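With one protein chain removed, the remaining protein chains of the complex are shown where they sit.
Which chain is which? They are A, B and C, in the order written, and residues in each are numbered from 1.
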């Protein structure tokens, strides 16, 4: 079940970077959700490659086929099947790396685990798989909005050493730099763009940080002890390609605070119990507080670079991983909708688990 | 199943801070593992409260009863039941907080989720539950050693603003400061001790960071896509009380590197494929590389402080959470064996999953 | 997880026939359920050995200790731990069979699977484990009654060749034969008693059939395709020791009917959609219809008999399994509360899954 995510609302994904395409089955979606197909496509378009100079030049329409699970424009409670065909796969590009273990890619570890691997563009380990997550997330967003009014929104907070220090009030992407970097501050977005473009011109790559917040989640969501909301959000994010870190609320910085500073005092806002600060990041004891849930996700620099690198092949020979092919010099902007998608699926799943346990 | 951890090697835990005690069932432990009971007790003793001035003064022997699953000193493959009775629970200490939501504790969220809660010492949300994890981890360590020679070791890398900058070669705890703080460097350990003790004297608390490394794990362990070794380790750590962040390998710092710096080149060491650097932290594509697996876990400052705090109660009235009772001014040293335990259980579980998929 | 039953409402059980005792953890029980402890004990008493001449003479009070998960007499939504100590284990009785594979017991298969086994009274494979199920079932019954008014009731329909042909209107056990056989018809009960007693006197054993019905289950419970209510009920029953068959509704007999006879016509009873006949047994397409759910469970004759039997031992030598020790000449009457318990747990679990998927 390693290709299934979730407990009650689940996605099971399949497909490779240069095979027939990428597909998924959504199981456990509540019945009666309006299937807003243009919205699903718009979510995919936010992840799509080839939309600016600083992403991979692979051209894919990423248009999906909906195969099951609906009638009269609504979900029926039965599984939704989706498939997105690969149209711009260029397998020849990758023949030179058939036996080569590219540094910091999963070539070696898939070989070590399975004894056989699809070497075409990373096969199953390619980030192309994440489009399935975006479809799952789009459905989860539709269900969450309809049932709870929950909204999930993420943005790029850091690329390489360029950092956005303040959280945006709203996410508006109005110019080419913001579009390309998914950073809502125009000035910082431009600096980020330049940082990526400079790396790209040197054949190098950079990483960064995505921040995400979830609004309007009611208190009470999350399953202690081992299925805490914090733990499931963390696992979700750490399952995304290139992610090396996750922190909720005060995170690593909070380790340098005193308890008396860090504690979030409760007060009443009408009949609603609220906290004055929110170092908790909206989760206490693994359960949502009703405050905004926020967290940060660290992405390493893209492993593919346009420079020759010393490595070995699957026969134990020294080899060179050549710097060619298409790639993203920075995956962080394209990761924004993926982070949102995973967060939305976690929240819906945990909400459904919570409903199961409520007294009628 | 929110109180069960793992897929094939699982622990299911129960019990509260001030109830009868804490118990667990270990299911899926391979048959034939030698049950080294003194080792299990020694692991519990590493987590035990009351061993220095800077931990809670609650006195518990934490001696366990083994209830099932063994014969002639070995595991039989059937479930191992364990129970540890609470002996120093003082429920009266907590009567003043029966209806009060202590800031940054789980009182409010348990109330929001369940409509009823065990208010005695945090009930189920108390870190006393973690002794069950330590027992599970001890068994996992025994199985891992016997089968793979794997060793898991953690230490305190930071308390409040005192940081150990270099990784220790070996973990030797030779003096009272090291014992008390679980930091292997004597000078830094003393500074950490003083930082905790200073906070304690002010009725305040501090947080910190635990670092952990896993040695001798073979390449090939981990289940992509959603059950990656990185994701399951992250979820395990984020399920521990007070944890707010997790990073594997280069983590958040790695976001400021170039790909050409961050990539780990492969080379051959005899017949073994190795990497010259290890920014990956021993995991690529969610699967172990055979290099050392290392990660860091961020703990917030303890929520319980010896200061009065403004808050509300479950009836929506303003209230004061009084600063009294027993508590740890810093949980980080006691968290070290818990981090190790969770890591050992993840690794054994993933190793068993890997064995299931191997060709015979 | 092979010792865990259920998806949302789960029991995880541990313990052996002649070890410390039998325990269980109930996870996922809704919060706020009134813990009627005398009811739980009364359910255990229905399963208890030694209550008549035709059961094993092992004497056990089967009194339980409740270890966690409650406050002020109600469940808190956290795990309920239970432990029942063995008090009348006589390990010496079994020393003569340490290496011997008793015919039609699980000695050989546990040895084949694990390479080691607890030979004392069958160890983990003993039916003594089923008392944990009865506790889980008692809690499930309490939750189902409170939330839905559901009642689960079973009785003995056949022992050896003595059959009760008509379903009872109500289950009243008024005399010693009915008490001993759990057959609600006094005349048939007496015949059953005599059949068991005759077998007992010859040192032999007999099997039989338990029938169970679930009243007041609403329509809509059950999870197609693979987690159908029929499939989960079947798995639950087939997990009970000595069970060799399960049939729902018309079952095996229904295979000889025409569709035109077997089909259950719908009609309206007020606003409720009902069926005139109920060959379906209350389940269509894996989902409850709102009609009575009923099914039958076949138990083989007890494997332990008081006759010497030719067999082999774990060293490959010929051996004799001697006919001594305590045993039940017929397990079917004591299986009645176990069948009910498993059915109640399945229904509650499926009801909770159903609630998770409902629109709010």
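We take it that a contact is a pair of C-beta atoms (placed from the backbone, for glycine too) under 8 Å apart; a residue touches a chain by one contact, two chains touch by 3 or more.
Keep in mind that what you see is a predicted model, and the values were worked out from it rather than measured.
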Candidates B:36, B:99 or B:147 - the one touching the absent chain: B:147
Residue among A:15, A:121 or A:329 that touches the chain left out of view: A:15
Of C:68, C:86 or C:232, the one touching the omitted chain in the full complex: C:232
Chain C residues touching the omitted chain (full complex): 1-5, 13, 101, 103-106, 108-110, 112-115, 124-125, 129, 158, 160-161, 199, 204-209, 219-228, 230-239, 241, 243-252, 254-268, 271, 273, 275, 279-281, 283-290, 298-305, 307, 309-312, 316, 318, 353-354, 359
Those residues of chain A which, in the complete complex, touch the missing chain: 1-4, 7-8, 10, 12-16, 19-21, 23, 25, 27-28, 31-32, 65, 67-69, 71-72, 74, 76-81, 83, 113-119, 123-124
Interface residues of chain B (partner: the chain not displayed): 8, 28, 30-32, 77-78, 147, 224, 352-353, 355-360
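As a working rule, only the chains that are shown with their structure count from here on.
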Centre distance in Å when chain A and chain C are each reduced to the mean of their C-alpha atoms: 46
Between chain B and chain C, centroid-to-centroid distance (C-alpha), Å: 39
Junction residues of chain B, two or more chains touched: 1-4, 13, 113, 115, 124
